[in-house]
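Only one protein chain is missing from this complex, and each of the others stays in its spot.
Note that the chains take the letters A, B and C in the order they are written out, and that residue 1 is the start of every chain.
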Amino acid sequence: MKKLINGADSIVTDALRGIAAAHPSLRVDVKNRVVFRADAPRPGKVGLVSGGGSGHEPLHGGFVGYGMLDAACPGEIFTSPVPDQLIEATKGVNGGAGVLHIVKNYTGDVLNFEMAAELSRDEGVEVATVLVNDDVAVQDSLYTAGRRGTGATLFVEKITGAMAEAGAPLAEVARVAREVNERSRSFGVALTPCTVPAAGKPTFELGDTEIELGIGIHGEPGRTRAPMREAREIVRIAMDAINADLPLSGDTLVLVNGMGGTPLIELYVVFAEVEAYLREKGATAVRSLVGNYVTSLDMQGFSVTTCSLTGELTRLWDAPVETPALRWGR
Amino acid sequence: MKKLINGADSIVTDALRGIAAAHPSLRVDVKNRVVFRADAPRPGKVGLVSGGGSGHEPLHGGFVGYGMLDAACPGEIFTSPVPDQLIEATKGVNGGAGVLHIVKNYTGDVLNFEMAAELSRDEGVEVATVLVNDDVAVQDSLYTAGRRGTGATLFVEKITGAMAEAGAPLAEVARVAREVNERSRSFGVALTPCTVPAAGKPTFELGDTEIELGIGIHGEPGRTRAPMREAREIVRIAMDAINADLPLSGDTLVLVNGMGGTPLIELYVVFAEVEAYLREKGATAVRSLVGNYVTSLDMQGFSVTTCSLTGELTRLWDAPVETPALRWGR
Amino acid sequence: MNTQFFAAWIEEIAAAVRAQRDHLTQLDAAIGDADHGANLDRGFAAAQEALAGASPQTPGALLVLVGTTLIRKVGGASGPLYGTAFREMGKAFGDAAEVSPAELSAGLNAALSGVQRLGAAAEGDKTMVDALAPAVKALDQAVRDGRKPEEALEAAAAAAEEGAKATVPLQARKGRASYLGPRSVGHEDPGAASTALLFRALKAAAAR
Partner (left out) sequence: MNTQFFAAWIEEIAAAVRAQRDHLTQLDAAIGDADHGANLDRGFAAAQEALAGASPQTPGALLVLVGTTLIRKVGGASGPLYGTAFREMGKAFGDAAEVSPAELSAGLNAALSGVQRLGAAAEGDKTMVDALAPAVKALDQAVRDGRKPEEALEAAAAAAEEGAKATVPLQARKGRASYLGPRSVGHEDPGAASTALLFRALKAAAAR
């Protein structure tokens, strides 16, 4: 394992120092591990807090700023943050209008956010929670921890960020957050595993002609292993899974997301196929993102996330945003 | 080799289809392989054209748009574009005020751009050329093809883009382009090789505890091989090389660039060390970029580029830009 | 069993987790995200530090501090779950300076309830509950049978180890491993494995 780190134990702290130095629009509390908007808390504005294990950069720290998150809490690599961090963030962004917790549906994230919400409420902060669970590779049944939260997190954070910026009340922001989640679906494919620094070796092994279908974003193996094939066919597998769960139609927001180790040129090849698939189904990619947004360390592969847009959601998507990883309109 | 492609021969075309579908602000001539600003040519504005081999995305296509390039020409993977493409682009962006060719200093790029410039001039277009050669790993002597152009290309494209947008004449744009290049230095380090799709295997082999120092962006080996070490020490090697060539001081623009396969969290760890090094030398990272901008397919590693700023250059850097990969102020 | 005994337990756990760190992480790599060893190592190292700093005076205070520290330092699924387990156990002990085997048993039942309340896992879901529940049951039984403390703790440790091994053929229905569906079969659950370490450490503390 070769990584550009000073040590597996200091990677999160070291990266936070780098984020602090690179982005004057952020205030980074390195000790408590919270990335704040420099101007948080904003009086009267609903505060948006997200967080999760590190290793998914730019998620979530890269999405803190005007029109998106007010704070993000990075845990250790692939380990959800602890309640202390989340409480610190929640109190730090509370401008009196309450705080929304945007939580990816993983047992660890859910438990730690729950504890933080409870303790923050004890301290007088109104907290609402939205669970993101867009990954169609996981059966949503009593026999699983439920669907994972992946790419739709970015959609929820951007769209609720625009609402909060515009002064919407907490209940309304939470309602739209849930709506975005319900309208979104994702599917991921890995060409290679990733290597967790503290583990020192790849989380699984994959042959030279094999891929993993239905992977998450924590280096876990997928639902099935399949032979490697052309981008066009791999995209069809992913899109069929999404389309079977929620038929694609109308104006669609699309994220073709790299897992961290995939060159951008390949993501554009994938996007061309995704766009063609959508057209075939009578849907249109009216808004799109192509790049590394919700990653899994150095994994090669991609995920596709779709969100069926409404006029309101399109307008909120288009609203100005100014964060390290997503910026337009200012 | 596993890649998200439909075939090694169609990768550039397929990616161009993806770029076209993803970015309505661009007009992509897939057949002639030119990525244009949708509104090119702009009457009275100097046109900016760059290009080079593919495999370095988002360079150059991702830098086409308001306040940056007017057109980009992608060649095959790591192969400079051909004169036809460049002529097509040059004519297509000529708004009557002439065209600047921004050329990375590689024999192939230089020769093909020279031919294109000559033939474009024959057709009545005024063409100026700026060579980017910022890589301190290569000795600039009669015994080499001269220094390579790497990260400074982004600086030149952004800053000249702002000038051209503001209506500066060709000679002035070319002068500042050369100034930016002269004030910029780069150094790159690889943790792994990359795999060119048509070659099917890595361009070199590197042990589990070895790194390549002074690499370029075409998968070529570096000047020396060294043992793997902490990020802090690797950064020191890179920064010492830059500082020895052009002592660091004052306001500095810094790019910590991923080679395509390096997770963003590691790039932030690197940036923290770069920023500390600058401070130690009495220089300040007043502007910075951290991310994958000038890549080498799936290579793991990074490069650092510094540019010693003036008030004018800082102002031009801050000017609005709206491209797929760089956007602020609009 | 007094405060010193429970301090020794935490020491034994910390040492065992440190020694088995890579093993636990590898178990987690197979069906999870390769961090369980690092998580617990960080947590119990922090717990020891907290104990050294605060010197709690009762078993209850000690265990609550350990639990709180785990919640504050571990993160992930195991942080809140183990943290709650220790806190519930500590709370069950109240202010007592000494804990009897029967009280220990009651405390561990409280721990199990806490874990199940929070995580909603039943036995057979392939989680730490599959080691914790049988260990608690075995201890209950041994205490009811009036067996010697060492024997009772041995029974609990053995039951936890058996429970952990028995997760191998199961398909996970809770936590990260559940995402793998049938592919989770054939691997030992990392949380069940660490729970077995906790009970083995309890026996070791008693043998000191």
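We take it that contacts are C-beta pairs under 8 Å (C-beta built on N, C-alpha and C of every residue); 3 or more make two chains touch, one makes a residue touch a chain.
This one's a predicted model, so the numbers in the text were calculated from it and none came from an experiment.
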item: Visible chains in contact with the missing one; value: B
item: Among B:Gly216, B:Gly258, B:Gly291 or B:Pro324, residue touching the chain not depicted; value: B:Gly216
item: Among B:Glu76, B:Glu275 or B:Asp298, the residue in touch with the chain that has been omitted; value: B:Glu76
item: Given B:Met115, B:Met228 or B:Ala276, the one touching the chain that is not displayed; value: B:Met115
item: Touching residue (missing chain; options B:Ala38, B:Ala145, B:Ala171 or B:Ala244); value: B:Ala145
item: Footprint left on subunit B by the chain that the document does not show; value: 8, 53, 75-84, 106-108, 111-112, 115, 137-139, 142-145, 148, 196, 198-199, 201, 203-204, 216, 218-221, 223-224
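Note that in this section only the chains that are shown with their structure count from here on.
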item: Steps in the shortest chain-to-chain touch route ending at subunit C and beginning at subunit B; value: 2
item: Length of the line joining the C-alpha centres of subunit B and subunit C, rounded to whole Å; value: 54
item: Geometric centre distance via CA averages, subunit C-subunit A, whole Å; value: 32
item: Gap in Å, rounded to a whole number, between the CA centres of subunit B and subunit A; value: 29
item: Subunit A, residues touching no fewer than two other chains; value: none
item: Set of subunit C residues in contact with two or more other chains; value: none
